[in-house]
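Only one protein chain is missing; all other protein chains are in place.
Naming follows writing order (A, B and C), and every chain is counted from residue 1.
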Amino acid sequence: MESNVNIGVIGYGYWGPNLVRNFAETPGATVRTVCDAKPELLAKAQARYPSIQVTSNCEEMFADPNIDAVAIATPVSSHFALALAALKAGKHVLVEKPMTATTEQAMRLVEEADRRNLVLMVDHTFVYTGAVRKMRELIDKDELGKIYYYDSMRVNLGIFRDVNVIWDLAAHDLSIMDYLLDAKPYGVSATGVSHISGQPENVGYLTMFFENNVIAHIHVNWLAPVKVRQTLVGGSRKMIVYNDLEPSEKVKVYDKGVTINNDPESIYQALIGYRTGDMWAPQLDMTETLRIESSHFIHCINQGERPITDGEAGMRVVKILEAATQSIKKQGRLVELDVAEMAA
Amino acid sequence: MESNVNIGVIGYGYWGPNLVRNFAETPGATVRTVCDAKPELLAKAQARYPSIQVTSNCEEMFADPNIDAVAIATPVSSHFALALAALKAGKHVLVEKPMTATTEQAMRLVEEADRRNLVLMVDHTFVYTGAVRKMRELIDKDELGKIYYYDSMRVNLGIFRDVNVIWDLAAHDLSIMDYLLDAKPYGVSATGVSHISGQPENVGYLTMFFENNVIAHIHVNWLAPVKVRQTLVGGSRKMIVYNDLEPSEKVKVYDKGVTINNDPESIYQALIGYRTGDMWAPQLDMTETLRIESSHFIHCINQGERPITDGEAGMRVVKILEAATQSIKKQGRLVELDVAEMAA
Amino acid sequence: MESNVNIGVIGYGYWGPNLVRNFAETPGATVRTVCDAKPELLAKAQARYPSIQVTSNCEEMFADPNIDAVAIATPVSSHFALALAALKAGKHVLVEKPMTATTEQAMRLVEEADRRNLVLMVDHTFVYTGAVRKMRELIDKDELGKIYYYDSMRVNLGIFRDVNVIWDLAAHDLSIMDYLLDAKPYGVSATGVSHISGQPENVGYLTMFFENNVIAHIHVNWLAPVKVRQTLVGGSRKMIVYNDLEPSEKVKVYDKGVTINNDPESIYQALIGYRTGDMWAPQLDMTETLRIESSHFIHCINQGERPITDGEAGMRVVKILEAATQSIKKQGRLVELDVAEMAA
Partner (left out) sequence: MESNVNIGVIGYGYWGPNLVRNFAETPGATVRTVCDAKPELLAKAQARYPSIQVTSNCEEMFADPNIDAVAIATPVSSHFALALAALKAGKHVLVEKPMTATTEQAMRLVEEADRRNLVLMVDHTFVYTGAVRKMRELIDKDELGKIYYYDSMRVNLGIFRDVNVIWDLAAHDLSIMDYLLDAKPYGVSATGVSHISGQPENVGYLTMFFENNVIAHIHVNWLAPVKVRQTLVGGSRKMIVYNDLEPSEKVKVYDKGVTINNDPESIYQALIGYRTGDMWAPQLDMTETLRIESSHFIHCINQGERPITDGEAGMRVVKILEAATQSIKKQGRLVELDVAEMAA
């Protein structure tokens, strides 16, 4: 029998209310405490959920033996300290993406969770959407053949944040890429600029290199006039267009590609043939993503399982973000990633 | 009074027939000769235009005193030799894009044309479209304010060619960018791969760096399941989305942006405000682009004027293509462009 | 000084919760009581709003001297009896669309409200959207010139209801049309069928005739594979495309049309010229529609003003729905509308 999991949520700003609402409605979970430094946000939480305790002191939450797990929805810079304290207090942890501000911090959290046998999960929300799970399913069935590239564009007129656009927007694409591709990149070349003096980069372009000429590219921009959420995944057999703004047909599978004729007598033009076929948009599971994700967290705590988006997934994303930020400073120079670590 | 211009066209494969048809219908121009190495293509030209002479020997065309100008629609590798021979024979020259295979070749053609006072024009076709001319007009009127970025995506399931995808597809974007932006880039970081053994790169990503944090990015792919032709131009005042696949509203102008509040007392979040307003799609001149371009070539010959897409524009594009190809080999390392030359 | 308005809401099924939430957040309004026949819905309302009284007996609500106004969100068949009882009890009334099941009922409510000097408002929600208000503004400024036609398509895979698709979906379009067009139709020709035995019509087509060759057409379908919400408004000067599914550019204004040359010497082909110009998508007020509507209801009660969507607007819509239903039975035969009444 699964026991109920009591949860404390830290941060009741932009994302925290979604976490509270979700855990409040997830069977097997109870939100017991909300912590935030701002009294007006605590008042809001209290008014909405009279039965929940509120506090501006996280230490209280960590010290509370009735709290089993902590969900952290604060700015990136505070993730590490809060998550570490929670783990040290014996709490399971769900932390917003990106998991930490540095790879070193990420490694430290992974170690701490492993040593204490606690669940450490990072909130890579998109991994739990029907669209991304369907793409993973198609890849698992080898529908796409050999993966050639992953190419994503995520732009809008955005909210400038304390981190640059890569840490904010590309973190989503990297988490999806990490989930979909078994191979891990060995290096990053990134470029980007800030158009507003004193602000972090608001435009960024990342290329990730993999073995066997696999390539990934992510294009993010906070200063675009239109919203675009489009990903192309090219395979030797089929190719996907994933458009998250489509109301229902978010994933389209194209039976298109090139065929290579290895006849050594042919001149090169004849070697490549084009193949075009049907397009197919599979029906997607429309269950609310956050519900699937919160249930998965509760399930992992109860069963002692490792989450799909575990601390190592969080760390791999942070590692690429860190390398990309270095590469931007060097105007695109390749920054290598430790492949052994990435594949760990 | 303008005198009639007699034209010889070299190459009757993919693009040559368009040039012949256009010049045949352009007032003030007469196509006199078509040259191609393949007899079956010459037969096709002859059948379609009984009054035109055909030859497999370009030297004949160069030697013909009745030919005033030569249009070259052959593979890139042959552009230089043919254009140089034509100039040396005293002919005005229109050459397909990219103008040459190297910057050195491009410089040599520019010098030769200048010395002989001949028109050297490169067929940067998109520059003559109603959409691109309208964007230039908007920039000239300072509708966009300070230009922040130029960002273009040009992908499709393409025809693999003898040059890589950058020389094929990105040449279009670079020619548009060269026409729209007064500033010239000082460096390029590019990445790309080939997914088909022994073939040139079929995916490429280029970042161009300009002074004052202006940035440009071009994204090309011959192995994409869908066709995309989308360019974003971001300015401090307004922003443009140019979608060449839209049947009529190709250029959309968005009255959107950020406003910076320099109040030193404010915390940074308060410094940036979002501005959203109307969208406007100006009517575009739908005159056939090739007609505008061929008339411009004839006009420049008759008036002794420099074409909008002159040899120097062609050279600037080739220079970036060359630098990008070098950068791809170094996995994104910056390759600097000689700014003085670029601005020449 | 405006006094607070105490509101009772009848019906807590599909739409009622939206009304309760809105009035709860509207300054100057307080939701005091919720009435529904189903105990489980009352329990839901109580849990969500502990301070609100719940009852399954509407008579109690009508008898409560502390209730100033009643909002009715029940099936159409019950609107008349509930609204009449509320008015007789001296309450202001907001009733869902369509206002009543018959024109006679609608007239009776209008009379009752007028006699008692009470506000009778019908919930023609779309009239309060930024998109529809912007279109009205454009018509008021005579941007469109003479209105030629109003043409709307509203289809989806829908929820079959107790009324037919015309009473359900076309009621929206008729309410928008009633608000936008000053002229009122003199007749209706409608066709439609049911594809499911024993069910009301699930496909319907309505043509409304106006003086001076103005025409309106509404096309509704509950059995369509895709969702479409598109309206064309054609004028002699400009034309509008209103697509409610567009995330931001819902209203597009086209500077297009025909120009008539009355030169009697011309043959007829020469008489008509085509004019195409810019397209323009004005920024829309994105304030939540229900908030604007609930505030308007409160304002009208406090100021003794007539709402924009008053009982007569509700009656005009019901009258067309009733005539259309008759016409459907006669397979398209014109059913005349009493113009004097429509214009009243």
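Rule of thumb we're sticking to: contacts are C-beta pairs under 8 Å (C-beta built on N, C-alpha and C of every residue); 3 or more make two chains touch, one makes a residue touch a chain.
No experiment lies behind these values; they were computed from the predicted model shown.
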Which residue of C:30, C:46, C:199 or C:283 touches the chain not shown here: C:199
Residue among A:13, A:27, A:75 or A:277 that touches the chain left out of view: A:277
Full-complex contact with the absent chain, from C:80, C:254 or C:297: C:254
Those residues of chain C which, in the complete complex, touch the missing chain: 148-149, 151, 153, 155, 157, 160, 162, 187, 189-199, 203, 205, 207, 209, 213-215, 217, 219, 221, 223-226, 232, 234, 236, 239-241, 252, 254, 256-258, 260, 268-269, 272, 274, 276, 327, 330-334
Where the unshown chain meets chain A, residue by residue: 249, 255, 276-283
Chain not shown, touching residues in chain B: 50, 227, 245, 247
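We take it that only the chains that are shown with their structure count from here on.
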Same vs different contact residues, chain A with chain B, by half of numbers used: same
Identity of the chain that, by mean CA position, is farthest from chain B: C
Centrality ranking, top chain (CA atoms only): A
Cα-centroid distance, chain B relative to chain C, in whole angstrom: 53
Inter-chain centre distance, chain A versus chain C - centres from mean C-alpha coordinates, in Å: 43
Chain A-chain B separation of Cα centroids, rounded to whole Å: 39
Set of chain A residues in contact with two or more other chains: none
